[in-house]
Each structure stands twice: as C-alpha cells, then as structure tokens.
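The structure's right below; bear with me while I get my questions together.
A single protein chain has been removed from this complex, and every other one stays in its place.
Which chain is which? They are A and B, in the order written, and residues in each are numbered from 1.
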Amino acid sequence: MPEFHLTDSIITQLNAQEPWPDNVKLFQPYEVEQILLPDNASCLAVQAFLKMCNLPFEVEMRWNAEFMSPSGRVPFIKCGAFVVSELEPIVQFAANKGVSLCGKLSTEEKAEMRAYMSLITNVLVNAELYISWVDSETFNAVTKVRNSSVYPWPLGWLQTRAKRNAVIKRLKALHWYEKTIDQVLADVEQCCNSLSQRLGDKDYFFGNSPTPLDALMFGHMRAILMSSGARAGPLIKRITSSLLRHLLRCINVTHMTLTTQEEYLVTQAFQITRRRLSPERTASERSTRMKRSRMSIRNASKDTIHSNSNKTFLVRHICLCKVHFRLV
Amino acid sequence: MGTVHAKSAHGDSVGEVGGGLFEFEEPLEMDDEPISKPTIKLNGVRARVDRVHVDGLNRTKDDIIRSTVDDLFHATDFEDVILRAHKVRRALDAMGCFRDIGVFIDVSSGPGATPEGLEVTFQVRELSRVVGGINTTVSENEGNLVLGVKMPNVLGRGERIAAEYSMGYRSSSNFSVAATKPFPQKPLVPVLTGTVYQQNHEYPWSGYRLLDRGALLDIAFKTSPATHHNVQWEGLVRDTSVLSKTTSFKVRESSGPQMKSILRHVVSVDHRDEAMFPTRGTWVQFTSEVAGLGGGVAHVRTELLAQANRRLARDLVLQAAAALGVLHDVFGTELADHFFLGGPTSLRGFRQRGVGPHCEGQATGGRLYWAAGLHLYAPLPFQGSRTGLASLFRSHLFANAGCLAMPENSGLESLESLKLVRVSVGAGVVVRLGRGARLELNYAVPLRAQPHDVHAPGIQFGVGANFL
C-alpha cells in the first residue's frame, strides 16, 4: 500500500528531528495481579532497555494495555503522537532519535546480536507461552486466575478461553504445540546453554556495555525468576549461573546509571529473594506499592502458588543470587 | 377460497341481509364503514351467535383460538356481530400464525339453532412451519449475504422463532436469534421476547469498531391503545477495537472487552395518525436505562424524544421535534456509551457525529445533549400528495439546533456548556421506505458551530428510522 509507505517514512523523518520527550509513558498490564510470564518478560526487557539508554519514561498500568497496543502485544510506549509496541520497534524508534546501544558494534556483531535475540524470542517466548497456556497445571493455577482477574464473571472465562485458543493456534503454526513439557524444558535448557556459552564469564554479551540483547536476556531471566506455578521451578533450574550473574550485573548497571530510579530495580531484585522466603510480608508490601486494577477481583491464589514442591531449589538459587549480589 | 352464501330457502329478513357476503380481504380500519351498502339499519336487527367455526386449524391449539373468538358470543345485534367478527379477525391476524383469514356469517341451522341465531365461520390458512430466505445486501464498503429462517407458530400458541445470519465479505459475521411468545389473553397484552445476537459495527467518525455479543430479554405491553411499554434486560460483552493505526490515543484507551448489564424501560405514547408522514398528533418516547447490575460498566442514562405535528393548510404540515439525553457515569463508562450528535439524521449540516468534543478529528462524544428540529413538509410541487408514487415523497424546509457537551472535559458547568448552540438550516426531499424507514436528500447550511465541530455544508444524504 503506497500510502502506508508514505506515512511510515514521514513518521521516521518527523521523529528523527525531535529529541526524546520527557512525558514518554510505557503501558503494560497490572504487574501484581494480571501480567503473565511472557508479557512480563517483554515488559521488563523494554523497561531495562530504556533505562540502559538513560531515556526517561513513566510506567502506566492498564487492564486493557494489550488491546490498546497497536500490535496486540505488550508493552508499548506513547511518545508524543507515536505509539510503538514491543522491544524491536522500540529499539528502532530510539535509534531514530539518535539513541542506540549498539553503536560500537561491528556489522558482524550486530548480525550475531540479532541472531541471539531471535534465539530468545523463538525459544524462550514460545516456551513461556507453552508453559503458561498449554501446560494444564500452570494454566489452571496461574494463567486462568491472573488473566481473568480484571474481568467480571463470565467475561474472564470467555476472554481466557479466546486467548488460549489464539496462543494454541500460534504454537501449532510454529510446531510447538506437539511438544511435551520435557521437550520444551530441554529446548529451554539448550537455549540457556547456548546463551551462557556466548556470554562466557564476561559481563555483557558484546564488549563492556549493555546492548538490546542484554536487556532482552535480563527481561526473560527476571520474569522467569518472578514466575509462579508448578513449572517455575524446572524453568529456573535451567538458568545457568553465568546468566544469573548477568542478571545481577544488569540490575546493577541500571541502578548505577539511574540513581533516581534506584528503588525500582533493586527492590525488585531483593523482592525476588524475599518473596520466596516470606510471601505474607510481600503481599502487603505489594498491595501498598502497586496501583490496584480498576475492576479488581483480587485473586488470593498468588501466594499459595509459591508454596509448592520446588521450594528447595528456589532457596538454593536465592542463596546464589544473594552471594552474587554481594560480590557485585 | 370458497364463499358461502346464505341459503335462499330461509326467506327472513336476517337471511336477506346476511345474504350479502362479508368477506374482509383487508384488515379494515374501524373508522371505515364495515359494509358498502348501508341500506338497512343493522343495529336494529337482533341477533345472537349460536356457533363459531374455525376451519383450517392444524397446529394451532384450540384453547387460544377459543378464548380469542369467545368475544363473539356476547354480541346482541347484527351490527355488533359484524364488528366483533372483525375484531376477532384482527386478533387472529395479530397472532401471526395465519396467512389469510376469511370470515363468513350465515344463519344457523341444525339442532339447537335459535330463531335469530347466526353461525360465524373463520377460514384460515396456517403459515408453513419454516419460512426461509436468502438475500444479499451491499453497504458502504462491504457486501453481505443474509440468511433468514422464521418458524412461525412453533408451539401452536403464536410463539415464533426468527433467526438471521449475515456473513460479510471481510470476515465479519452478524447473527440474531429471537424467540417470541405473545400472551393475547392476559391483561395489557404482554409479549415476551428473548434474543441472542452478535453484531459488528464500525464507526469511522470515531475511529473504533464494536463487536457486541449479548442476550436481550424484552417484555412489551400496552397500558392504553396508544401507550406502549418495553421493559428490557440486556447483557452483552462488548469488544471495542481501534479501526486503524492513526486512531487517536483517547479512542485507543477505551478499547478492550467489557461486559455490560442493562436494565431498560422504554415508554412511548403515540397519538399521531401515521408514523412516517404524520399530519397531526404528538409522539413521546422516554428511555431510561441503568447499567451496572453485574458487569464492568455502570451508568444511568436517560433519553427523551418528542414530536408534535400540526396541519397548517391542506397539504402543509408543521413538525416540531426535540431530543434530550443525560448520561451519568458511575464507573467504566467508555466511548461507546456516550451520546453523539450530528449527521443527516440528527443535526443536519454537520458530519455524522460531527458535533461536540473531538480528539484528532475523531468524535469522542458527550454526556449531555439536546437537539431540536422544526420542519415544514409539503408535497412535491405540481403533484398531489394523496395518490400514487407521489405519496411516498415530501419536500421539506428545516431548521435544526442542538448541543452536545462533555462538561468534565471542557471545565464548564453543565448548564453553561449546554448553551453552546449549533444551528443549521436547509431544504430537501424525503422519501419513505416502507413503514419504518425514510431517506432524505438535503441541502443544509450550518449557521452556528463551535471550534471543534466538523461541519458538512451542502448536499447530505441520510437513511434511517428515527429522524429529528
């Protein structure tokens, strides 16, 4: 369509001229009672990216963020008249404004970075979708409850069913639906191994500064650490120690560069550890800190979810986290 | 249909009068004289109905027919018999079970016949069990295939089921299934209707698309011949989505699925002589609805529509119309609940939804509105309005005024904001389409507008059922 070409190019030209405004807002679902693992990963990734770029933004939570988004996926940012969704277009958008994290990379490194980002979106995102929507235990215990929490009955049920069908359709098209949970976890393990091999014992994937790949990796790792349900344990088990160290490094870098936003990521990092140990305290803490959804039908199941069999190795990992954090 | 003549052997006066055939092909108006040759004074002739036959009943249950024709047995003279027979015929017709109904009146014979006794025979033909149809419709930018199935008189007491399914070219499908159960014997003549539907609407003027899925329960009843009530409950899931990438953010914010449960009461009082081109009488419709008994939207919404007509000269009719609406939001009220004003059917001379607050060229609607219209109707020049094709046409001069406001956003008091009047005048031609809809071709000029309004001076074309 020629008109689309035209408007697209005009938009790129227009937004290249203007610097990054101060009133940029990032829209995402409610973090406490609504957001699901795959969405949480991409929201965290975009937040981390913007923080790594030193771009100011404000997080706004909406129950219908998914429907407001032009691509139907969260998160999206509103920057003046422009609405841009998902990490890759946002990276592109920021680059048009002259802010880029991969300026120092050679073309080959850029190619490699894109490839690794694809690896994450292809394997981790699909695995997260699979676990959230196809795996019946997680679906019943977490996904169903959280996804329908913002809707009145019976709309929540209808909405969850419709969304599940859409996700299953996607996974079928990508031949993920036929896999078993063990195959999925094996894929995740392989993906994590590949990534940690690439990372080695360096701080970042490329050079000594973060890239969009680091942001994406960080988003997924932290979302997995924050996730709940029966499959959270096996998923966390797949995270290697070098990836965990990378996670903490990323937390630290955003913390170091952004003193005003310090509270945000670091409390989150502690929260991972604290929440696992004492769910009661964090529950109250969270409800005071976070805005509640407008039509909230509060789900009480969140806290019960944590108290399942995989506690032992959560604790093990938490210790690991703590140790590393002190090191950092 | 066969005709039954009175037997000439019974040469008494009743027989002579009854010898004429009373066969009503059309539902006659009660004002009209029922018989064409009023040579004998019928109300002087004593008569009683001995027996009523209803021929051609197949599925229809006896009890409902019996209670309908019961009225005939109370007749005391011959005119009364005829009038009551006519009334019964109309009642049978209103049940919607029969294709055509013939009435025959004869002197009674056989055992138990009284001297002044009459026999009334209704010859009916029942509608077939299933009536179906396929047709195609073409609207602005979409072709639709419409399949319709009707099952009249399903259970034998006038119950009917109607289903319609329309499939669009661009994967939008609408359907509705309605089941209706009349209670003709009960006081107030209630009619119970249950509907399940799915409908797609696009509103390019506001930049959003609606997909409604819901159920509607309706009880219609009459407290007087002219006063019609509807009490409704409607539960729906409304999926709002933006139409294009360029949709403004304000519209974007209101997208997403919502559930709404509405309790609604509609009362209308109609004293007009005709619905489409009335020449005298008034009409008032008052709608009040409460949403929020369950669901994610709660508000109170009332709307008043009124119309008065007066004949000035022989074919010259003056019509005054007014509309008024108030919406009170409790929570969750979004764009789709708002009032909108403007366009060829309401405030002419403005674009569809062109009046009131706009955001990047897209109408966002308001919470309060009023509108008024003054029309002067005349038949087409050089044509009589009474006969032929010309009776479908009228020419009119009009003046519209109105205002739509969202007081919260403009920072004005409610009454203050309603003083920002928009006015337009114009002239045009009106065509009536059947009984329920009309078509207008107007030339309109907006005289007063507010900065945000989108006006459309010049030729405007509108089709609709309700016009201001």
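Just a few scattered comments:
What we mean here is this: a residue touches a chain if its C-beta (ideal position, glycine included) is under 8 Å from a C-beta of that chain, and two chains touch if they have at least 3 such contacts.
By definition in this document, contacts and distances are computed from a predicted model.
Only one chain is not pictured, and the protein name UniProt records for it, out of "Symplekin/Pta1 N-terminal domain-containing protein", "DNA-binding protein", "UBC core domain-containing protein" or "Metaxin-1", is "Metaxin-1".
Remark: the absent chain touches shown chains A in the intact complex. Within the full complex, the residue among A:Asn23, A:Ser118 or A:Thr180 touching the omitted chain is A:Ser118. In the full complex, chain A makes contact with the omitted chain through residues 1, 4-5, 70-73, 107-108, 110-112, 114-116, 118-119, 121-123, 166, 169-170, 172-174, 190-191, 193-195, 197-198, 200.
In this text, only the chains that are shown with their structure count from here on.
The residues of chain B lying in touch with chain A in their complex are 237, 240-242, 245-246, 249, 252-253, 255-259, 294-296, 331-332.
In the complex of the two chains, the chain A residues touching chain B come out as 7, 62-64, 66-68, 70, 78, 83, 151-152, 154-155, 158-159, 294-295.
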